[in-house]
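What follows is an incomplete set of chains from the complex, kept in their original frame.
By letter and in written order, the chains are A and B; residue numbering begins at 1 in each of them.
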Amino acid sequence: MNTRELVEDLQRRYVTQIDDGELEGWPQFFTEDGHYQIISKEALDAGQVIGFYVCTGKGMLADRILTLRKTAIYEPQSYRHMISATMIEDESDGVIIASTNFMVVRTTQDGDMTVFSAGRYRDTIVMDKDELLFKEKLVVTDSNKMDTLLAIPI
Amino acid sequence: MRTNEPIIEWPKEGVRRVPFKLYTSPEIYAKETRAVFRGPAWHFLALAVELPNNGDFKNTFVGEIPIIVVRDKTGEINAMVNRCTHKGALVCHDKKGNKPVFTCPYHNWSFDQTGKLVGVAFRNGVKGVGGMPDTFKTEDHGLEPLRIAIYNGLIFGTFSSETPDIETYLGPEARQFIDRVFNRPIKILGQYSQGLRNNWKLMMENTRDTYHAGILHLFFNTFGLNRLSMEGGIVMSNEGRHHVSYSKLLTDDVTGSDYEDNKLPNMRKGLKLSDPSVGTYLPEFEDGITLQIQTIFPTFLIQQIQNCLGIRQLIPRGLDKAELIWTLFGYEDDDEEMTQTRIKQSNLVGPAGFVSLEDGAVLDFVQRSLRESPDDSSVVELGDETDYTTTKHRVTETAVRAYWDHYRDLMGL
């Protein structure tokens, strides 16, 4: 597999993990110091540093899931990701810069479906013991508005 | 076309009851535009720091009315309705920018930075034919202006000539808390919006509802960031139009409360964050207050949650929709550690916030339960205050009652 195929493979596993609702496994896709942030293109372009949410390190990634499971109160819901157009922008010294289009359909327990988010993953990926991990995953959303609440990671 | 009967009958208990029809009646919603949003109240429009240079403008809303706020060429802030006086197009559809003049796309009528009509395309026709009649006076066709007041970098606007000056409107208590947060130059760190599936007033009530904070937001009490058993209270200003709820970390004593022995049904025990930095306060305020939730009547909010500073502006989007604009900021002189702290603590708020995600959910739950448009009322009995003054605790719904009293006043209900 070439680099793009390796990254596509990573993205496939990543979105399947989320869509299957197996959120406890989500932090495993990141390096120990992995950086995850959901932020809109508009905010990024304006030089803003705060987006919808951020995790710096596996501890905070795990805490997100802990709170979703234990303290957060919201209507049961699930995501379905579509991913497309993975591009490798750079690869050197074992660090891959890649980007991938995504789209998420959110379904709530009343059966309603909405296009919840669309945008582009901007990823920095490293090889760790034969495994690709996200050193940074920037979820750049096309919209700067979130509908009602954002619980499950994108 | 309206009869003179009131749209709704307020229950005899007064503001200890709130009729659910307020959230479901189109007539109420229509009247709010006139009575609340065009009424004698100051509405937040922008932060001065969003318009640093002359010519900088921003589009916003008061109720559903589109508004341009602009710093003009003399450095003054002006605001006007973003609706062309010719045929009603949005004069300016960009969210932000810098413009010497606003030219409507439809027929290129131009308005200066005060809203004055300064150009009418083909006013004189072409080669002496057509054009505007002599009776047409540009001075009659400026964009509808708002009065402006700036308080400590916060820009407010009002349509009404009866709204008192901003200092009077805010009152000393509200000013003191604004001053506390806006004590030196700020810088914006983030800005996003949250779509809400509920009537706008449910969100405003929610922000004045000190009762829910330590209950609905389990993260708060589970990890000890905010409990009703902490030292804290409610400060009212201008007869209860505005409120502040505040509390202090490190003052928590759960004895004699429902927190003791885990009496609250939903409360969690024994949870621990892997990375507690999201809740670790980096001391910066000398008064010990670690939580300040402050509302300015009718749709504005200022927050300090530990080091997470921000404002929220609420925009109605129809009877059962609203939009909440969140702006998070720090100070210009923040060092890197403080900036990183604010970034991490930003996880507390917004549509994904550890202590705010539930508000979007629960207000949707309210609006959904009201689809029947029931004749009932909510029950707002907590606390026995009879006037709207400061309390040393937050186990009361007095700030909610105060809100409705002033709302009724404006609406004539």
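By our rule, contacts are C-beta pairs under 8 Å (C-beta built on N, C-alpha and C of every residue); 3 or more make two chains touch, one makes a residue touch a chain.
Just so we're clear, the structure is a prediction, and the values are computed from it rather than from any experiment.
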| field | Stoichiometric formula of the complex, labels as displayed | value | A x3, B x3
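Here, only the chains that are shown with their structure count from here on.
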| message | Nearest whole angstrom, what separates the Cα centre of chain A from the Cα centre of chain B? | response | 31
| query | Which bits of chain B are touching chain A when the two form their complex? | reply | 188-197, 216-219, 222, 266, 268, 271, 273-275, 277-278, 323, 328, 339, 342-344, 346-347, 350-352, 354, 357-358, 360-362, 364-365
| query | What does chain A use to touch chain B in their complex? | reply | 38-40, 43, 46, 48-60, 62-63, 66-67, 70-75, 144-151
